[in-house]
Each structure stands twice: as structure tokens, then as C-alpha cells.
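Beneath this line is the structure, given in C-alpha cells, with notes to follow.
Note that this complex is displayed minus one protein chain, with the remaining chains in position.
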Amino acid sequence: MPSYATNMRLKFSILALTLEAVTIVLYAFLVVYDTGDAHGHDGSHAESNTTHSSSPITLYPMFQDVHVMIFIGFGFLMTFLKRYGFSSVGINLLLAAFGLQWGLLLQNIWHMHDGKIRVSIEKMINADFSTATVLISFGAVLGKTSPVQLLIMTLLEITIFCINEHLVVEVLKVSDVGASMTIHAFGAYFGLAVARVLYRPGLRNGHENEGSVYHSDLFAMIGTVYLWMFWPSFNSAIAEPGDPQLRAVINTYFSLAACALAAYATSSLVEKKGKLDMVHIQNATLAGGVAVGTCADMDIQPFGAMVIGITAGVISTVGFKFLTPILASKLGIQDTCGVHNLHGMPGILGGLAGILLAALYIASIGFCYYQYGLIMKSPFWGQPPDQNCFDDSIFWEVPEEEEENEERLTHGDYSKNKTEA
Amino acid sequence: MPSYATNMRLKFSILALTLEAVTIVLYAFLVVYDTGDAHGHDGSHAESNTTHSSSPITLYPMFQDVHVMIFIGFGFLMTFLKRYGFSSVGINLLLAAFGLQWGLLLQNIWHMHDGKIRVSIEKMINADFSTATVLISFGAVLGKTSPVQLLIMTLLEITIFCINEHLVVEVLKVSDVGASMTIHAFGAYFGLAVARVLYRPGLRNGHENEGSVYHSDLFAMIGTVYLWMFWPSFNSAIAEPGDPQLRAVINTYFSLAACALAAYATSSLVEKKGKLDMVHIQNATLAGGVAVGTCADMDIQPFGAMVIGITAGVISTVGFKFLTPILASKLGIQDTCGVHNLHGMPGILGGLAGILLAALYIASIGFCYYQYGLIMKSPFWGQPPDQNCFDDSIFWEVPEEEEENEERLTHGDYSKNKTEA
Partner (left out) sequence: MPSYATNMRLKFSILALTLEAVTIVLYAFLVVYDTGDAHGHDGSHAESNTTHSSSPITLYPMFQDVHVMIFIGFGFLMTFLKRYGFSSVGINLLLAAFGLQWGLLLQNIWHMHDGKIRVSIEKMINADFSTATVLISFGAVLGKTSPVQLLIMTLLEITIFCINEHLVVEVLKVSDVGASMTIHAFGAYFGLAVARVLYRPGLRNGHENEGSVYHSDLFAMIGTVYLWMFWPSFNSAIAEPGDPQLRAVINTYFSLAACALAAYATSSLVEKKGKLDMVHIQNATLAGGVAVGTCADMDIQPFGAMVIGITAGVISTVGFKFLTPILASKLGIQDTCGVHNLHGMPGILGGLAGILLAALYIASIGFCYYQYGLIMKSPFWGQPPDQNCFDDSIFWEVPEEEEENEERLTHGDYSKNKTEA
């Protein structure tokens, strides 16, 4: 059994403050507002604004929708675990808060003007997108990692994402407006590679905390519903204004509506007595948003979007039911949130048009992630021991009342046994 | 006692997939984007956009507010029941996801151009409105129906709503911008008629699951607060841009503010020791939004809106306290969420200016709904038996932990009795 060093006291504080300090120094030299009075030529400024109307905050409502998806959507979607809600929503906030600063820097370092990055609402939307990759990967390793490991993962994954995005979008000129491949499949397979490296034989037979309670499933539905509602914003926020943006909204809207029906129908079909499973509803209803991403702004017509949505809903639900257990038992990939079913397969589906490209791309960089994941195995990062997985109390102060309550319950049980004896 | 067939396995899946398949086929023939490059004359296209500015997504933020009301607002408002939260928010999502596809089709079949329905953000808002009627009716029968029954209700109610709306708005030329009558009173009385048909003598003396627990009431407040905040968007989204739209926002805002005060004051007045009742706060605070609907864009001035709001708040609270029990015991209408108090009476109040019309309209079509409701009584639809009403576990997988917990508690009790014996 490996050793664990889960005391975060100095490790976490020093890492977080160092990352933030380095970021601030870089910002002091490189980052300015994208305002009319920014230092630089009028020309370069006009260029960065070219696709938008006169007001610099035209995209602001779209930005806030995406922001809600990142912080409420992803954060609460992961609160389904009975004892891991603080970490789900809290560490989600931490990673995204750092990730957006780092992503904004790395995404724009490739095309600066006069040595400066000019922050606009559009760049803030893209920075949010970059954090989405990390939050998807977080889902795959949820409950089994420490905040220190996750901050390091954020730093590295966003760096790799920005290089990858630059290659795909700027060099290969591949269109991926809703980012089925560049964000969703990327984040999912990155997370799965890390989960594989961190494989824990001790969790092979499950863990008492790896499940939900009634109210934790309701908290998770807050995340689900916000993601479902605002996904049209995610897929259209940076689309070309006008018809392409309208198509991206409409296609995503119909893909999700059809996907929801398919997810409910399939869930009922694969469960005993035709009941619905909350895991499927929380996740597979969203697969339509992922799958329609790449072609969201194209002229596929509403019914085309609905066909994509239905396919994604069925594949995702079936994946949760049959594939996740196999990934865990045969391949040693313990995917806590089933990101393979929500972001992985639907992301690939979304990129099917370019499937050959996709396959090559995953195979070639998958090996790199695996190498990298080995770094995270060091016990020094404070990964929790098996028995403390999925438990907030290892990294959070948890109200004592709960434990008291359990104690009282246990005493009750104890007295019963005693009496019976 | 009637027989029940609550195993949903094939019934639900087949129904849901069939409805979605039929919908997709219809969309393939009938539905296109409302973009400049849509097939058709320039003229017809310009016409459909005539009231809006150049960007096709000007209304998008309003649409998202309404979307949040439909999926978060209605969904969480109904989570107040202690063991029916999965169904409340989950079935709400299912019905709305199907309803918006069906509504968009039926609402626009009356005025197609070149045989096509052109989807715009405005049409998406109207589609959301059509689902609101179903979600209101859902509240009246909450806990006593199966997903199959509810999907059928969605199909029929939206069909009737679209015919009715066409008659009222297009043929009779009645203005109902916030839809007090066409949506709220319609949805409420439709739901009450169904509840009457589905009357269960076995629930006359209540049911142990027909109540809230502390945290379920807090989840419901998420729904309440979102509905309260975004109701100005609901009542103004499709108002004429400019002054009428501004008036609709301002009137709804003030009506709700005054209604909240009235609901709190009345709740304290009718409860023992002047305490507040969460049922009143969750619902009656919203009655001002319903009641001001019909005249939201008219020049009634802020104080006029406040008078409407106060009246609605008082009527709604009094209705919950005194009328709901009478409806159940004397008329056999078991209205789980009290939609009569939130949508029925305030909707009628909102349509008072046209009260005679309203009375005729309700009487004449009320009989039709009743006839229709008889269809839903067939045991084949899988309506739950009395003892399983208000219980998620009949149609959902519910985490086992909860039951265990209760078992442990019961054992504790048991040991006590044993010891005492």
C-alpha cells in the first residue's frame, strides 16, 4: 500500500499563492484592457473587435451564461456523491478561478499586439472554455485526488489544451465551434488517462461513500438543468454573429430536447421494471449538447440536430449502464462521474465527420498524457488513502453535528445488539 | 380498488421514442431556420422579423430568463414534497423537453410560409410558454400520475392550448401579453379537471408522503425565487419592443413586490400565533406575476400594478388556507400544489376586464377537458396505487442508503419497545 501525505497545510497554501503570484507578474507585463485607449495602434485594436458591434459588452449576457455553466453547472453536477459536495462545488470554483487566469494568458500568447494581450469579453469566454477541459477531467478522478494534485493538473492540462487548440484551430484550420473534440473529448480522454494512472485496486469493489443520497441527487440536478438550459450559449457564444450564431443556438436547443427524450426512454429500457436512473438523467440528457458542438453553426437543419441528439442520448445512457463497469474492471479506469459517457463518446460522435483525424490525434497524444499522469502518482501530492476517498472531511472542515448524529445512530444499533444478546 | 400497472419498462420507452420519432419526421418536412438564407422569398422572411432589430438573437437573454423559469422555476417549485423531488424536477424536464418541440410545431402550423415553419428566438419563447400550461397542470396532479400518463397529457394539452390560443389571439384578437388567461387559468383549470377525473377516495385523509421536510422546502424556494425574479421577462418577452415592453417589465416588477408583502402579511394573519407558512411563501408571492399578465403592457402605472399585486397575494394565500381543503373534501379535486390558488384565481383576476368572455370560455371547454380526462383513467397507463403516491421509488431508482437509515432508526425504536416490554 502506498504512503499518503494528506496534510495540506503548507503544500497547498504555498502552491496556490505561488501560482497566483507568478500569474500576477505575467499579467503586469502582458495583459491590458481591450479598450479604445489601450496602448497600441488604432488598427490593431479595430482588428480585435472586428466581428462585433459597437458596444464592447455585446457578448456579456452570453459570457454570463457560460460562466454559470462553469461554476454552477459543472460544480453542482458533481455534488451527487453523498459526502463529497464541498469538494465538488468548492474545488470546482478553485480550479476554474485559477484556470481562467492561466487559460486567458496561454490562449492569447500566440497572437499578441505590441507585446500585449488585450482582454475582451470574447477572450473571457474562451478562458472559461479552457477551464471546462479541466473540470471534465476532474469528474473522472473525483474523490480520489487532493487539491494539490488538481491544481497541478489544471496548470498542465490548460497548457496542453492551449497548444492543442492552437494547432487544431489556427494551424490545421479545423472548425470546432462548439468544441466537441477540442474541449469535450480532449477533457474526457485526458481525465481517463489520469484515472488510469491513478488506478486503485482497493476501490475495485466500490466504496461506501461512492454513491448518492436523496438530497445530493437533487443538488446535482441544479447542475444538470443549468447545463441543459445554457448549452445553446456554450455552442454559440463565439460563433460568427448573425445566421451562424442563430443556427448554433437553434441546433443545440433541438439536439438537447431530443436527447432528453432519448435518455429517459433508454434509461427506463435498461433498468429493471422500467424505472429511471438519476445518474442517466443527470448526465445523458446533456450528451446532445456535446455531440452537436462541432457542427452547431452548420446548416444541418433542426431535424438533423435532433437525430444527433437522439443518438447521443442513447449512446451515453448505454455507456453508463454497460461500458463504465467494463472500463473499471477490465481496463482499470475508474471514471467517477462517467465523463467518458457524457463528454468522451458524444464528443467523438460530434467529431465523426473528421473521425480519422480524431483517431490519430487521440492515439498520438494519449500516450503523452499517460506519461504525464505518472508525475501525479507521487505520494508527496497528498492523494487520499482508499478509505478516505469520496469524503470531504479529509480536506474540509465538516460540521460535527453530522458525526454526532451518526454516533447516536450507531449507539442505537449498539444498544439493540446488546439487548438482543 | 382499481388495478395498477406501474411497470413502465416497455410502455414508457416505446411511447417516448415514438413521440420523438414522429416529431422528427414532421420537423424534417416542416421546420427550417429563420435565417436570411432560408428557402423562400425575401419578403416572407422580412415579415417574420419585422418587429425586431437587425441581430437575430436580440431576444436571446429574455428567452433564457423564460427558459430558467420553465426548467428551474417550475421544476424546483414542485420539489417541496419530501419524497417526490426526483419526479418533480426530472419529469418537469422530460415534459418540457417534449412539449417545446410539440408546441413549436402546433403553434406555427397556422401560419407557415411556403409550407415551412421558420424557427426564431421569438418562436422558441412561445414554445416555452406552451409548455408552461402543462407544467401548471402537472402541479395539480403531482404525485398521483405516471410518466406515461403525463406524456399523453402533454401531447393533448399542448394541442388544445394551441387551438385555443389561435382562437383567442388570432381570431378573437384578444390581447393577453402575459397570458393570465390563455396560459395560467387555462393550465390551472385543465389540471383541476384532470385531478377531478383522477379523484382518489383513498387519499381523502392525506398521505404520509404528502408533506415536506426541512430541506425539501429549501429546494422549493430555489424555484420560487427564480420565478419571482424572472417573471418580468415572462410578461414582457413577446411584448412590442420599446415602451410597451418597458411597461410590461415595470408593471410585473411592482406587482410582484407588492404581492410579496401581501402574501407574507396574510400568511401571518391566518396562521396560529402569526407564523409564516412556507406553502404560502413559495406560491402566493408569485400570484402578482400571474394576475398582472393580461394587462402587463398597458398604461396602468406602477401603483395600479401594485394594487393588482396586493389583491392577488391576499386571494392566493386565503385560497391555500381555506379553499384548497374545501375543493378536496367537497368537490373531489385534490390539487397537490394548489395551482388553483397560484394560477387559477390570479389568472382569472388578471382577465377580469374580460370576465364574461372568460366565464363562457371556461364553462364551455371545461366539459371537454373532463371528457378527455376520462381517457387518462385507464389502468393501463400505470397510475400508481394510493400507497405509492408521492414516492419517487415507484418510478425512480432511489439510493438505498436512505432506506437503510430508516431501518436503523426503526430498529432503535424497536429495541426501545422491546426493552420496555
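For clarity, chains are labelled A and B in written order, and residue numbers in each chain start from 1.
The working rule: contacts are C-beta pairs under 8 Å (C-beta built on N, C-alpha and C of every residue); 3 or more make two chains touch, one makes a residue touch a chain.
As the structure is a prediction and not an experimental result, all values here were calculated from the model.
K.L.:
One chain isn't shown here. Among B:169, B:278, B:328 or B:352, which residue touches it?
P.N.:
Answer from the full complex: B:278 touches the omitted chain.
K.L.:
Check each of B:302, B:332 or B:385 against the chain that is not shown and name the one that touches it.
P.N.:
Of the candidates B:302, B:332 or B:385, B:302 is in touch with the missing chain.
K.L.:
What residues on chain A make contact with the chain left out of this view?
P.N.:
On the side of chain A, residues 7-13, 16-17, 19-20, 23-25, 27-28, 31-37, 55-57, 60-61, 64, 67-68, 71-72, 75-76, 79, 83, 85-86, 89-90, 93-94, 97-98, 100-101, 119-121, 124, 147, 215, 219, 222, 395-402, 405, 408-409, 411-412, 414-415, 418-419 touch the unshown chain.
K.L.:
For chain B, which residues reach the chain that was dropped from this view?
P.N.:
On the chain B side, contact with the omitted chain comes from 53, 61-62, 65, 82, 211-215, 217-218, 221-222, 225-226, 228-230, 233, 236, 241-243, 245-247, 249-250, 253-254, 256-258, 260-262, 264-266, 268-269, 271, 273-278, 281, 285, 299, 301-303, 306-307, 310, 409, 412-413, 415-416, 419.
Definition applied: only the chains that are shown with their structure count from here on.
K.L.:
Distance-wise, how many Å sit between the C-alpha centres of chain A and chain B, to the nearest whole number?
P.N.:
Computed from C-alpha means, the inter-chain centre distance equals 32 Å.
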